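After the structure tokens below, expect a handful of questions from me.
Note that one protein chain is taken out, while the other chains of the complex remain in position.
Moving on to chain A:
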């Protein structure tokens, strides 16, 4: 099929395949290397560098140019042909470039971060494998392949969360992550099966293109009618619910978000790449791929859930003390924003936010990695029993880690969404469009944009809290253990270079020439599917001002509280504090209402198996045993008894008759006499 394409296109396709395959190759090479080999890091880093360059070339060729779709038969089942192929459009090349560009600094950073690990080459095997799955996920054209790579990214995330598999927490976290993701997977699988039954194809283009099969189907009279078939309308809802489950699991949305905070047990570099920038965004990407499927009502439901997740996660982030956990909840919150944006129809803003968020959240995690690494060093050097991720022990690291501090501030500002940063462009876009969306709807719909607004202020608060607690004030660990040796630094170039690279990407120029208007961002325009000319609404002015003025106020407020040495702003026993600190008790609730009953059910099943089914079998066996015994008894006592009776009767008669024949002549004469007498008497009597 390739040779039918123009020469340029086939080059682009080859580049794409190479970009995807390079990390796989690196993973295979690393798998064969000895576990401690230091070559592994460079193999993986070079591979991802290659992917990066190739992805850039593909991006340049496709973006705002034309789409490429090529496929060939993978296998035939029955009479259905299943195709495998590549689909390159604006969305996929953006993600292709984004993933490889984010992965590159993380790889460089990892070579230093994992330097002393015993299973160094395994780490890079897994990391490269992840990159392969993620890159493949964004370019494949068939839902079956999409599902396959969707699950493979989950699998590599499983391997990496549990990388330190001797830690109990880590292995429980990776199990939880995989199983919750599996819930999403079965949703996606069900959706794919439903779509296959309805449309007889797995091809994303045929299904979701502008004039695709999805757009030609209608819902009428409780029937979901497509050119290729008809199903009851309920299955349209179930398919969408399935997709949503998949999105919620991968992108950590309520109610399937609980795995992400636990996933922070993996190495921090992994959290930066997988659990902040790329994999968790795959859910949003999936929504982008199947967007035409959703009806207005379903989109509204999506918006509600995204909004709730954003708010809930932000409130939790306010009170956590674990550095990575705060960032994890912040990720959940920002992903909520993206889902919300998808729900309110801000398709391109959502993906825009995905891109900007990838950079600043990745940067924040790399910063956290450096801080945690240094705390770990202090812990190891002094044999302390502390949690190196606890921010209440940090403070004053500004002077000790100057570069880290500066980049952290840039990333933090981008996360809050202050002007001049990339976060401002994407987040304000979402907020503005959310308000525009709620216009003309009932007053209740206003709750959604207002909650989003509130959430962005909460974001400002927890970001400042985090930065102040870590970098400002004095080093609180010294208050607890005064005599510790500490010589902490930013680290080598493998640490510094990624930080600088990513920090540059957090600023506005990469995305838009105009730092204040999201509508001028090239990325936003490239993805805009509606292509409607936006009318200038009043929100374009009010929202950014309101958000940022209040944000600044909140930031100042937070700064003044937390830079004081004693910080007890809120009573730590209050209901809201407890709710937030205990993460809204989701884990406890799930444990009680889902996991425990299921385990009870399992045990009940097993008891049923043992007692009832096997019991019945044993009953049968015993019954036949008893019947057999009864038969044996009958045999012995009745049948044999009769025979024995006969035998003994014969014997006794014989014995009796024997008495007459004892060989004595007198006795015979006497008997004869007796018989003659007897006959004689009988004769007389008769």
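The criterion applied here is as follows: contacts are C-beta pairs under 8 Å (C-beta built on N, C-alpha and C of every residue); 3 or more make two chains touch, one makes a residue touch a chain; residues count from 1.
Here is the rule we use: contacts and distances are computed from a predicted model.
The protein name that UniProt records for the chain not on display, among "ABC transporter permease", "ATP synthase gamma chain", "Assimilatory nitrite reductase (NAD(P)H) small subunit" or "NADH dehydrogenase subunit M", is "NADH dehydrogenase subunit M". Considering the full assembly, A:165 is the residue among A:165, A:556, A:576 or A:667 that touches the omitted chain. For the chain left out of this panel, the touching residue among A:25, A:49, A:152 or A:301 is A:152. Shown as candidates are A:59, A:83 or A:235; the residue that touches the absent chain is A:235. Considering the whole complex, the residue from A:602, A:631, A:650 or A:678 that touches the absent chain is A:602.
Where chain A meets the missing chain, the touching residues are 74-80, 144, 147-149, 151-152, 155, 162, 165-168, 171-172, 175, 178-179, 182-183, 185-186, 189-190, 192-194, 196-197, 229, 231, 235, 238, 598-599, 601-603, 605-606, 609, 613-614, 617, 621.
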